[in-house]
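Each chain you see keeps its place in the complex, though not every chain is here.
Chain IDs A, B and C follow the sequence of writing; residue 1 opens each chain.
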Amino acid sequence: MNTGFMVIFRRDLLVAIRHRGDLANPVIFFFIVIVLVPLGLTPESSKLSEIAPGILWVMALLASLLSLDSLFQNDYDDGTLEQIIILPQPLYFMVLAKIIVHWLVTGLPLSLLAPILGMMLSLPDAGYPALVLSLLMGTAILSLLGAVGAALTLPLGKEGLLLPLIVMPLYMPVLIFGANSVQLAINGFSVIGPLATIGSLLALSLIVAPYVTAGALRLSIQG
Amino acid sequence: MWQWFHRLASPRWFYQASGKFLPWISMLGLFFISLGLVWGLGFAPQDAKQGNSFRIIYIHVPSSFLALVGYYIMAAAGAIAIIWKIKLADMVMKAAAPIGAAFTFVALLTGAIWGKPTWGTYWIWDARITSMLILFFLYLGVIILQSSYEHKGLSSKAAALLALVGTVNIPIIYKSVDWWYTLHQPATIRFTEAPSMHPDMFQPLLVMIVGFYFLYAIALVASIRVEILHRERRTKWVQDLVFTNKNNDP
Amino acid sequence: MSDTNAFASNSSLMGILTLRDIEFHRNENLLFSGINASLEFGDILQIEGPNGSGKTTLLRLITMALSPYLGEITWQGENVTYIRERYLKNVLFLGHQPGLNESLSAEENLIWWRRLNKSNSLSDSDALKRTGLIKYKSIACSHLSAGQVRRAALARLHVAEAKLWILDEPFSALDKEGSRELKILILDHLNRGGIVVLSTHHDLEIKNMKRISLVSSRQAC
């Protein structure tokens, strides 16, 4: 395996584990936000079950998005990024490692937790496999595309919510296919179509996103 | 009076005194819980509608009780720690958070398990259930905040501040969730007010509740003792305790 | 806008690292121009000048973190832009910022850095011992004092094998003992045939040190 990849992978995982609390945070955020929905909307399970697929997907998207802020920020602030970028290693792999760690600590647990939340929102039984599968792939896409946004907004400082603004449009296709696959499954249709689409989106962003991110990072230290 | 208070508040004194009464409350707790369990699970009559599944009530209701009581114990300890800067209160607060969270979790879990046979679903958005879940979040917040600070003095102060804000909020939360629920009047099954229970079912429940109070006390005292040993590990009396066994403490 | 006394005339002889007529504009304002230098193995170059004269900027140009600029930087005769990877293998850059993750300890930070850089055989704990951090090696960097953070960053110098060190104010926050040790470390590196480019407001009192003096450029604004 590529050295840069392995080193950054292990380092970022170590940092994530060091911040023990933080590991659980996107998951807790997801959980809490889902609880907000019945409180704001309605406790009736018949109504909740109708909106459950969409709500679960929108909130998973938000949870993943919000944890992106810090993907490169600390490295940027403490000078690590500047020094990593001038290493004689392909930046692509180092960026990929960071993104994968991000997914491991956000997207993966989110997807695994989703069924419990689905249950709380009375998601019909038929929806669960599609929910988990679409979230597993979908959150990976979110991490990949989100990294592009995080890199682009890096020199602009932490304040503000510019990042969501930039990545949200990119997220829309994932959201549409993801939420609809769950809806289709509930209605008894085959979900192979939308899941295959998500899969190919994933493949595409896996190839493109780290490159673009690497480019954006190079720009970010030119300030 | 004050002298007594400060003596009580001294970790060392507490450690030694609690060493003496811990076995007693343990025995009492064990007694009540086994009595309640045997009575409730073995001898209390079956429920007419729910069959045997209702028996989970003997865990569910007592832990729901302690979940709420536990929060107030924690917050009170936090307030004392902040206002009078008493070390022991600090440790009580630190120990009470995970214990309270555990009871809350058990209440939620047993409730959910119970819900499946009774309502056909693990979860409904009932007012009390929802506020229980929010209480669980409050606990989690305190615990995570506490463990995220690396500086010990700060972590307990920060957690105490949060617990205090939470205390102001708990009645508001309960009121609002209640109001929200009655507003919506959902058609689904309602979480009935204390069903007029048959005394044969109710008496073992009372015993279990008493038993759970003891259980809570045991857990609290035991983890405070661990915390005392940890924080005072540099002091002479702890060193003596650990290395020479001359202290006849159990 | 800047004067240079660092072997401008020599550039035909072609050192290992040469700067030729470097000129840089920030937001269309000229920051410096006509920077020339030529360094052989064993040479040290100090970049000096008042605050805001462009020392940090120049160092970042040399590490290829910043571009574009006019002029040419060459390594063993080749323009660095064309041999980027080969050139950067020889470079170790320590900037103003330490490049240490706050939630990791000095040792953990050193470990992952040495895995990324080509590194010599000195063990991590020896490196930390030499920077006087061994007692603090497992404390998160966010809990170190300013000087200790600087030392943790400098520990990389002990384990790296890079020939060319580029150091931006490496003496800042160090105590006297630390400064002395760093100076020795730099001299050792030079003796082993390394090259050092640094910016500092200190007087280093190293023999044969080359200098580039930048002058404050901002006239109108």
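Following the convention adopted for this analysis, a contact is a pair of C-beta atoms (placed from the backbone, for glycine too) under 8 Å apart; a residue touches a chain by one contact, two chains touch by 3 or more.
All values reported here derive from a predicted model rather than from experimental measurement.
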| item | value |
| --- | --- |
| Full-complex stoichiometry, written in the displayed chain labels | A x2, B x1, C x2 |
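To be clear about the criterion, only the chains that are shown with their structure count from here on.
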| item | value |
| --- | --- |
| Chain whose Cα mean lies nearest the overall Cα mean | A |
| Mean-CA-position distance for chain C and chain A (Å) | 38 |
| Averaged-CA centre spacing for the pair chain C and chain B, given as whole angstrom | 58 |
| Where chain C touches two or more other chains at once, by residue number | 140 |
| Complex contact set, residues of chain C against chain A | 60, 63-67, 84-89, 91, 93-104, 108, 112, 115-117, 140 |
| Chain A-touching residues of chain B, taken from the complex the two chains share | 121-126, 130, 133-134, 137, 140, 144, 147-148, 177, 180-181, 184, 186-188 |
| Residues on chain A engaged by chain C in the complex (per definition of touch) | 3-4, 6-8, 10-11, 14-15, 18-19, 74-75, 77-80, 82-89, 221-222 |
